[in-house]
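Every protein chain except one is present and positioned as in the full complex.
Right after this comes chain A.
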Amino acid sequence: MNIVVLVKYVPDATADRQFEDDFTVDRVNVDGLLSELDEYAVEQSLQIKEKREGEEITVTALTVGPEAAEAAVRKALQMGADKGVHVVDDAIAGSDAIATSLVLAKAIEKLGAETKVDLVVGGLASTDAGMSVVPAMLAERLGLPQVTLASVVETQGDQVRIKRDGDVATEVIGGTLPLVLSVTDQSGEARYPSFKGIMAAKKKPLETWSLADLGVDASQVGLGAAYTAVEETAARPPRTAGEIVTDEDGSGAKALAEFLASKKFI
């Protein structure tokens, strides 16, 4: 069985994230790391492999991104993925979700040319753009079904069952491999790389592919090929702290009730 897990290198959410002059996300001057939400995808991929003991299963971590994005693949290898693929090409900078899904689809097709890809696993969203659309776009491009936003994942043979907490109901969703799966942060704490895992990762294969390797033309990706254009970005003015009172014998409740009344909430 061949599992491909999608990992994204993102600016650290606790750092001062910003935009470049062309309105693309600054991915160079801000510390980056493997998107926290993709760690859950790596974890579930590894758990599927561990639960299906005795089967030959390969977990491949795949990323598309600048040079530094290799760190995201490295982290996945340290956690336990078997091999890594990093698609890097100057032309990719500024790509939107549509172009990113194209590059991912071509990379998965290339991986599948060697051994059929049975399962593609992604996270809930990236922690930068956060659109949550790449798994669905990828499924559409690959002609695969999608079972997404799983909080529990079970597989048996070629059957996949997930549980997801929808807005109006908790659902069990079933699908047949091959398919695209995405998991949420409710699916189970992601493991930390062990010392052994970190050492082992240094010997694991990590391939670097260019657009030419995938047969994608540079004109199909990047900012110039984007289907949307940003016209302006503005830092939201920081909220200024308002009045803070300390409660003493009920004074806090009284003051809060007066505030709510002054704003016509009561």
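Definition applied: a contact is a pair of C-beta atoms (placed from the backbone, for glycine too) under 8 Å apart; a residue touches a chain by one contact, two chains touch by 3 or more; residues count from 1.
Rule of thumb we're sticking to: contacts and distances are computed from a predicted model.
Name of the non-displayed chain as stated in its UniProt record, restricted to "Electron transfer flavoprotein subunit alpha/FixB family protein", "cysteine desulfurase", "Cytochrome C biogenesis protein" or "ABC transporter related protein": "Electron transfer flavoprotein subunit alpha/FixB family protein". Shown as candidates are A:A68, A:I173, A:I198 or A:A218; the residue that touches the absent chain is A:I173. Within the set A:R141, A:R191 or A:K204, the residue that contacts the chain not displayed is A:R141.
Contact residues of chain A toward the unshown chain are 13-14, 17, 19, 23, 37, 96-98, 101, 124-125, 127-137, 139-141, 143, 145-149, 151, 161, 165-176, 179, 184-186, 226-236, 239, 241-247, 250, 252-257, 259-261, 263, 265-266.
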